[in-house]
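Complex shown without one protein chain; remaining protein chains in place.
The chains carry the letters A and B, assigned in the order they are written, with residues numbered from 1 in each.
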Amino acid sequence: MKVNKEVQSLGMPWEKEYGYAQGVKVDDTVYLAGQVGHDENGNLENGMENQVRRAYANIKKLLDGFGFAMDDVVEEVLYVMDMGNAFMARAKVGKEMYSNPMQIPSTLIQVSRLALDGQLVEIKIIAKKA
Amino acid sequence: MKVNKEVQSLGMPWEKEYGYAQGVKVDDTVYLAGQVGHDENGNLENGMENQVRRAYANIKKLLDGFGFAMDDVVEEVLYVMDMGNAFMARAKVGKEMYSNPMQIPSTLIQVSRLALDGQLVEIKIIAKKA
Partner (left out) sequence: MKVNKEVQSLGMPWEKEYGYAQGVKVDDTVYLAGQVGHDENGNLENGMENQVRRAYANIKKLLDGFGFAMDDVVEEVLYVMDMGNAFMARAKVGKEMYSNPMQIPSTLIQVSRLALDGQLVEIKIIAKKA
C-alpha cells in the first residue's frame, strides 16, 4: 500500500466476520462504510435519534483519524427504517454536528432492512478536502 | 470556506427544515443531494415520467450553476417507488438529457419510501470534469 492511502476500523466483531474497512483515505478524499449507531462495545443505542447521534459520533471519530473535519463531508446517504423519525432526528443532530448543515448534500432513503437486528439507520459518507 | 468550494440550494422550504445543501463543488467534482421531481414552488409533478423529467431539470440547473454539463455526470443512483415505470421513464428522459446516455453509469433501485408524500423518484448525482 502506498503512503497516500490510509485505512481505519472501529474494532467491531462484525468487521472481521464480513471483511471490510470502516473507512479509507486516498489523497484528498475519504470514503466511509455505512456508519451505525453503536457504542465502543458494539451495542446499538435506543431509538432513532440516539442511533443517528451515535452514527455521527462514529463518523466524526473516523474523519478525525484521517485528519478530516465534519465540514469536509460532501455526500451523506442515510438509509433508514422510518422516514418520519429519521427526518426529525437528522434535522436535529445535523445542527449539532456541522458548523452549517446547509452546506452538506444529504440523501434520505427508507429501505427494507439494515445489517444488524434493531438497527434503524446507516449513514454512508464521502468527504473531500477543499 | 476556501475559494475552491461552492454550495447551492434550490430555495425549497424543506432545505432549511432538514438542514442540507442541494449540491457542493470541490475542485473538479460535484456532489448533488438526491434530486426530486418538484417545480420552483416545491410542487411534485404528476406520475413517474414527469417526476423523472423534472428531477433531471433540477440536476441540470444545479450543474449549470457550478459550470458543469450533464455529460460530466459519472454516477447516477435512482431510488424509485416502481421499478417498471422508472426503467421506462429513465430510458426515455435519459435520451433527452444526455448527448449520449450510454456514457453515463446508472444504478436503479426500488426502495420502501422517499422523503415527500407522493414522491416517486430521487436521483443522486456525482459529476466530475474530464
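The rule we apply is simple: a residue touches a chain if its C-beta (ideal position, glycine included) is under 8 Å from a C-beta of that chain, and two chains touch if they have at least 3 such contacts.
Remember, it's a predicted structure, so these values are computed and weren't measured experimentally.
Considering the complete assembly, chain A touches the hidden chain via residues 1-2, 4-5, 7, 9, 15-24, 26-27, 29, 31-34, 79, 111-115, 122, 124, 126. By the touch criterion stated above, the residues of chain B touching the omitted chain are 28, 74-77, 83, 87, 90-91, 94-95, 98, 101-112, 126, 128-130.
Everything that follows uses one rule, which is that only the chains that are shown with their structure count from here on.
Copies chain A and chain B of the same sequence differ by a rotation of 120 degrees once their CA atoms are superposed, given in steps of 5.
Between chain A and chain B the centroid-to-centroid distance comes to 22 Å (mean Cα coordinates, whole Å).
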